[in-house]
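Let me give you the structure first, and then I'll get to my questions.
Note that this complex is displayed minus one protein chain, with the remaining chains in position.
In this document, chain identifiers A, B, C and D correspond to the written order of the chains, with residue numbering beginning at 1 in each.
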Amino acid sequence: MDRKKISKADLGRWLDTIAGKYELIGPTEDEGIIQFGPVQSSAELTLEYANSLIPPKSLFFPPVESLFAFRKRGEEIQLEETKPLQQDRVIFGIRNCDVGSLSLLDRVFCDDLEDSYYRERRERTTLIALACPTPPRSSCFCTTFGIDPLSPAGSDILLTDVGDVYLVDAVTDKGEELVALGEGLFAPLTEGEEKELQPPPVDMPQLDVRELRERLEALWEDEYWEKLSLPCLGCGICTYVCPTCHCFDISDVGSTSDGVRYRCWDSCMYSDFALMVSGENPRPTKRERTRNRYFHKFSTFPSRYGTGYACVGCARCLVHCPGGVEITEVIKDISAKEGVSDR
Amino acid sequence: MTANIYLPSIATVREVRPETPDTSTYVVSFDDPQLRESFAYEPGQFAELSIFGVGECPIGIASSPTREGLLEFCVRAVGTVTDALHDLEVGDKLGVRGPLGNSWPTTEIEGKDLLFIGGGIGLPPLRSLIQYVLDNRDRYGAVQIVYGARSPQDLVYKEELKEWEDLPDVDFHVTVDAGDDTWDGAVGFVPPFLKDINPSPTNKVAFTCGPPIMIKLVVEALEEMGYADADIITTLEMKMKCGVGKCGRCNIGDKYICRDGPVFSFEELRSIPGALEV
Amino acid sequence: MPKTRVGVFVCHCGNNIGGVVRVPEVVEYARTLPNVACVEDNLYTCSEEGLSSIREQIAEHGLNRVVVASCTPRTHEPLFREACEQAGLNKYLFEFVNIREHCSWVHMHDPAMATQKAKELVRMGVAKARFLEPQEEFESSVFPAALVIGGGVAGMTAALGLANQGIQVHLVERDQELGGLIREVRTLFPAGQATEEVLQPLAEQVRNHRQITVHLGSEVEDVGGFIGDFDVAVKADGQVNNLKVGAVIVATGAEELKPTGLYRYSELGNVVTQLEFEERFKRGADVPRDVVIINCVGARIPERTYCGRFCCTTAIKNAIWIKEREPEASVFVLHRDVMAYGVQIEESYRRAMELGVRFLRYDPENPPQILGDGRAEAVRVQHQLMGKEIVLPAELVVLTTPLVARDDNPRLSKMLKVPLGGEGFFLEAHLKLRPIEFSTDGVYVCGSARYPANIPESVSQAYASAAKASIPIREGVVRAEAITALCDERTCSACGNCVEVCPFGAVELQEGRFGRTAQVNPAQCKGCGCCVAACPSGAMQQSGFNDRQLLSMIGALAEEMTGGVGE
Amino acid sequence: MEDKLQELVVELLGDGAMEYFIGYRQGFEPSHVVPCFVTDKSEADRLIWGPLCLQNLSKYVLQARDLDGKVGLLVKGCDARAIVELVKQHQIERDKIVVVGVPCEGQVDPRKMEQVLGVSMEQVTDVEDAGDEFLVKVGGEVSKLGKEQVLRDKCFYCKHPTSFDYDYTLGEVQPFTIDSESEEYDAVEKLEELPLEERRAYWLKQFERCIRCNACREVCYGCYCKECIFDRTDPRWLDRTPLPRENEIYHLIRAVHLAGRCIDCGECERVCPVNIPLGRLYKKLQKDIAELFDYEAGMEYDTVPPLVDFELDDQDPFL
Partner (left out) sequence: MASESSDEGGNGYEPKILVFACNWCSYAGADLAGVSRLQMPANCRIIRVMCSGRVRPEFVVTALSKGLDGVLVLGCHPGECHYSEGNYFTRRRGLLLKNLLQFVGIEPERFQVRWVSASEGAKFADTVEQVTEQIRALGPNRPQGGMHSTEPGDR
C-alpha cells in the first residue's frame, strides 16, 4: 500500500472509529507516568511523550496474568483455562524500539513449544507505530542495534509527523484493514509532497558494538563484573522496564480446593531467582547476576535464537536504575576491552 | 502436550511405594483414557507435577516407556510442593505436565557396553534407561550398574536392585557410605568403590547421576580410567520452573536445562563456561 | 501412607458440648479436612475409655498428629498429652480445640451458630496440627550450691534453711560482721529482750556451719548465667573470686530513712531517729525527762506513699523503755494513726498508755514544729480534741521514720535481671501467688529487700525462700516446657530486636556458624514469644506457636469464609 | 567544594587503610548523577557534589562488612542518620567507615523541576546552588529558579545534619533553612483529614499500581535482612504476584518493620518507578512514633528503637 497522509484533526476521528470496533490502547498520562492503557476515545490519549515507562511488552506478556483456575468438586478437579483477550485490539503510539522488542520476544514465546497466551495476544493485535520526534531523547541509542525510528518494519502501520499531517505507511493486511476503516480521512500524496514531505533524518550517537559478543565472552572470569555490580542494589527495576526481558514466575494463589494459577514477572537480579531447594544457588552474589544479565542480552540470546543483540536501545533501564548501572557504559567498557580484530 | 503448554492434565495416584524414610515412589495414570495411550515419552525426560493451590515442581520420570500405562515418579520431601506430594494417598488427584526436556541418547549408544553409576536419589532417572535397555536387551552390549547410598535404608528400589543382581548379563555392584547390622555388602563412597571395580572404557558409555560432589569425583575417576568426555553422560539438577524454556531460570551458557537438557554429555558441559561450577 | 496423618477426637462431654453443638455434624465435617486419617467422638474423651480409644487409634491408623476438641487445655492438656506419650507419640504433636468454654457453654441460645463455630475451630486446630513438630524438653543440670546476698536476720535464716538440708551456701555480707540492720537495735520488741540474745546464737550457728562459707566485707560484683548455672563474682578487699551456684536469694534488707530537711533533723543535735535513740540512750546515757516522739516522718507522703508497717511498734517499744527507766518522764507520741495490729503490739500500746505515755494525733497538713535555736526545746502541735495549739517541752525529739530501699538495689537488679517496684524495693513475681520469687527462675527474695519486714516476717520469708530455692537444687535438673524460641542462624541478620525485647535476657548476639547471630538459651527462655513477634525476617520462631502454624490457622479461618485463600 | 573532596579522597586512599570511597559521579547525561566507587587514586577526579546528588549511599557500606580495610563515604546530613541506625543495629562497626560530611544547601526534586521548567531533565545541563535560588542551565542559557519551587520535600524541614559524628567535613555543616509555609507533616495531615472511604480508595489505587519490583526494599538502608520475610516459603506470607491485596500486605508489613527505624531519607519514594507516594506512608509512621513514643530514628547510637522498648506510663487506649 503506498504512502498516504492524514491531517492531525482527522487522526482523532480515525482513532475513534477504531475504538468503536476494537479495544483501542494508547499512551495515557497518570500522575506524571506515561503508560499504555485502554481508552474509550482518542481524547484520552496524549501525544507529548518520548516513551512509556512500562514497555508495551506488558500488553502481550503482562506483569500478572491468570493461566487457569482450578476447583475441586468432590473427588474431581476442574481446570478452566483463562481467555487472554475478550476483544481484538489496536495499539496506537508504539515506538519502533518496542516494536523491535516484540520480534525478539516472538522468538522466545512462539518457538516450537508455543505460549498460547502470548501468541493469541500477538495475533489479535494491530500495531500503529508512531515515529519518534526529532531530535530523539539524548539517552536513546536504538540505532546502535539496527532499529530505525522511521521505518514501518515490524508494525502494521507507521505514522510519521511531518508538520501538519502524518505520513501513513500501512505495510500489512491488518494495517490496510484499519486504513480502510477510515477511508475518507486519508489522502494520497502529490509528487511534490512525496519529495518535500520527508521527516528529518535521525542523528543519534552510535555505540561501537562490533564483536561485542566475542569481547564479552572473553570476560567471563574478569573482575570487571565485581566492580560493575558494586552500585547494583539487586532490585528488579531494570528487568521490569526492559522491553526484551521475559523472565517470569508461576505461583498458585488460593487453597487446595479453589484458586488460580498465576504467571507474573520475575527478575534474574533477585537473589533467590535461581536458588534451589537444596540451598545451592548457581548465581549466589550480585556479581554473577549482573554478569548473567549482560551475557543473556549480548551472548546467549543471540546465539540461542540467532537474532541480533537482545537490546533495542530504549534506555529505560539506564534512566531508572537507582544504582546508576548504565548499559551504555557497560557496552563501552566491553568494546574497549581487547577484541579479536585489534589483536 | 496439550495446546496450552502450561495446562497440566489431571492424573490419579494408583500406588504409593515408600522407598526410604523421606522418599516414596508415586505411580500415577492420567484420568483421560485417550491421553493414557497417546502420552509418549523417552527415558530421561521429566514432567512438572502440580499440587493445585501449592505449586509445581519438575520430577524425572523414573519408569520406562516400554512398560505401558503407568508413570512412576520418585519424590523426596524437600520443598513445599514435594512435601505436599508426600501427603497424597492412593486415589488422590494431581496435575502432570509433560513430557519435557531431552532424553538419554538411546539410539546413539546401540551396540555399546553401558556403565550406570547412581548415587542416592540419582538412581531413578538412570533406572528409566536401565529398564529401557533391559527391555531391548539385544540392541545393547554388556550392562554394568554401580549404585551407592548413604545407608542401607537410603537405597531406593530395594527389590529391583535384587532382580538386577540376579540377572546373568548384568554386572551389579552396590555400596553404602555407612553400613549397619542388616548390611553385609560393600561399604564406602561410590567414587573409590568405582575405582576398585575399574570398568574398562573400551566401547563403553558411562551414565551417572547423583549429588553434585559425587558426580565431580566420579567424572574425575572415569577420566583417569580413560573415558572420553563425550562418553560420560549425566542429567543436571537445576532450579526449573516453566519447563518449556521461557522463564529464564535454568540457563547455563546459552542452553536451557529444561529444553536442551537435562541430559548432557560432559563434552557439551565443558564447552559451556560456568556449567561445571554449579 | 501420607506423611501427616491427623486423628480428630470430638467430645460430647455428656451434654455440656453435645447438648448445644451437633457433634455428629462436626465429626462428618472433620473427615473432609486435609490429612485427617480418622475421626472419633466420645461421650467423655477424658475418661479412661476415651483415653484408651486415643491410644488405640494412634496405633491402628499410625497417627502422627492428634487433635482433641473438648474443654480447655489449661486443665486437660497434660492428661491428653500423656495419653499420646503412652501410645509412643511425641506429646507435642497434640493440639487442643476448646469447643466447651469457648463455644457450647457460651452459645446455648444458638446451636446452629455454635455448631458452625465448632467446625471452624476444629478446622483451625487441624490446620495447626499439620505443622506441629516433635519437641524434646530441654533439661539442664543445677549446680548444688546457693548464694545468699546479705547477712542480716533474713539472710542468715535463709542460709541456715538451705545448709541444714545439706546444701552448700555462700553468704555474702558487706560489713565486717553478720547481723545487718538489727545490730543497731539494743532491745527487741516486745519483751525488750537484748538484741544480742537473739543475734549471737544465730550468727554463731551460721559461722560454724560447715555448709556455709561466710564472705564478710565483700560485695557481689557481677552475676551471669541462669538457674542452675549462675557465675557469681564476689569482690573482697580488692580481689575478686568467682563462685558457681544454682540459685540466688536476695536478702539485702533496707535502711532507715535519715529524714534530712524534716523537723530540723540535721540542724538540731537533740532531734534523732529511733535507731540513733537506741544507739545513744541504750548505752547508758541518762534518760531525758521530756521526750517527744513524732511518727510517720517521711512516710505516707506523696514522695513516699507507703506505711513503714512497724515503725509505730518501735516508737511504742522505746516509749515504754523510757517510762520504765524514768516513770516521771513526760513522753508524748505524736502520730497520724497507730498501726498496732495483732496481739503483742496492741498489748504494748495499752501498756504504754498505762505507763502514762500520751498519744496525740497530728494533722499532716499542719505538722508539729520544733521550737528552739541551737537545741530543740519544745514542740508546738495542734491538739485536735482541744481544738487549739499546745506547746510540749522537749529535751529530746525522736523521729520515727520508715525503712527505705537501699540505693544499691538498681545495680543488683540489673545484675540479676530482676525488676524493681515503684518504691525501689525488689518486685516479686506475683503479690499473692509467688511472693518470695522473681519471674526470672532461680532468683528468690526475702526480708526487707522486698518491703519493710520485721523480724518474724523476715524469718518466715527466709524459710520460704530457702524452701523454694532448694527445689531445683534438690532435683538437680531444670526442665522447661518445649515452647521455647529458636533462632534460625542461617537467616538471622543480627538486628538485635529480640535481645532488646526478651524480658528474661535469654537471647544474646554471639558469634556462631553464620557469623554474629542471635542465640537463645533454652534454660532461660520462658516461651513468651515476644522475640518472635519482634523479628522482622522471621528467623526467630517459637516451638508450638511458630509463624507457619499460626498463619495456617488464620488461612484455615479465612478460607472457610471466601472459599479459597488459606494454605 | 569538589576539589576539596577529591584531595581528601586521594589522601584517604593514599594511606591504604581504605578499600574504596563511595561518592557521586556524572551519569550518562549531565543531570543524571549516579553512585561512584573510587578504588584507586586516579579515579578521584570523577567525584562530584551538587544539588542533584540525590542517592542515600549509606546502604552501600554493608558491602564492606567482610572486607578487611575501611570504606569511605560521602554523606549528606539527612542520610548520615542511616549510619547511626546501621551501627545501632549491629550491622557494621562505626570505625569500619570513614564518613565525610558535606554541607548541603538543599536538593532538587527532578519531577518538580520538570513540571516547573516544562522540559525534561535531559535538557538540563547544569544546576548550581546560589543561596535561596538554583542556577539552572538549559540548552546554553541560565535561568534562576526559587528553591522552594523545586526543592525535595525533606529539605523543607532539614533537621539534625549536625547531630552526626563525621570523621571529616567539607566545610561547615548546618541545617539548610528556607522559609516556606509548608509544614513537615502537611501531606500526612491532608490525607488524615480525608474521609475513610476516600483514603481507602486513594491507597488501594496506589497499591494497585505497584509492580513489586522491590526497588523500595532494596534501596532502603533498613532492609538488610539476609532472607526477607517475603522470600520465605515456610510460611509463605506473600505471593510474588503483584495483585492489589498482595501489594497491600507487602507495603503495610514493610512499613511496620521500618517503624521507629525509618530516617526519612526519601529514597523509597524517589526510586519508585510508578510514583507511589511511599513518603507519606513513612512520614505518617514518623509522626506517630514522635507523638506516641517521643522518639526519632538515627539520632543516638545507644537509644533503643521504640517498638522493642516500653515505658510503664505509655499511652493506653485499650483499657
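Just so we're on the same page, a residue touches a chain if its C-beta (ideal position, glycine included) is under 8 Å from a C-beta of that chain, and two chains touch if they have at least 3 such contacts.
Only a predicted model underlies this, so the values are computations on that prediction, with no experimental measurement involved.
Shown as candidates are C:T4, C:N42, C:N64 or C:N98; the residue that touches the absent chain is C:N98.
Of the options D:V34, D:M121, D:C216 or D:V308, the residue whose C-beta touches the omitted chain is D:V308. From the set D:V61, D:V108 or D:I289, the residue in touch with the chain omitted from the display is D:I289, counting the whole complex. Looking at C:P73, C:G424 or C:G512, the residue that reaches the missing chain in the full complex is C:P73.
Not every partner is drawn; the one left out touches chain C at residues 72-74, 98, 100-103, 105-110, 113-114, 116-117, 120-121, 124, 419, 429, 439, 483, 501, 503-504, 526-530, 532-534, 542, 545, 547, 550-551, 553-555, 557-558, 560-566.
Touching the omitted chain from chain D are residues 188, 191-192, 196-204, 208, 229, 237, 241, 243-246, 248-249, 252-253, 255-256, 259, 281, 284-285, 288-289, 292-293, 306-310, 312, 314-319.
Methods note: only the chains that are shown with their structure count from here on.
When the interfaces B-C and C-D are ranked by how many C-beta pairs touch across them, C-D comes first. Note: centroid distance chain C to chain D, computed from Cα atoms, is 47 Å.
In whole angstrom, the spacing between the mean C-alpha positions of chain A and chain D is 31.
The geometric centre of chain B is 51 Å away from that of chain D, both derived from CA atoms. Multi-chain contact residues of chain B (touching two or more other chains) are listed as 53-54, 79. Along chain A, residues 249, 251, 254-259, 266 each make contact with two or more other chains.
Per the touch definition, chain D reaches chain B in the complex via residues 233-234, 236. Looking at the complex, you find that chain D touches chain A at residues 20, 27-29, 32-37, 39, 55, 59-60, 63, 111, 115, 120, 122, 211-215, 217-219, 227, 231, 239-243, 267, 270-271, 273-275. Looking at the complex, you find that chain C touches chain D at residues 490-497, 500-501, 509, 516, 534, 536-539, 547-548, 551-552, 567.
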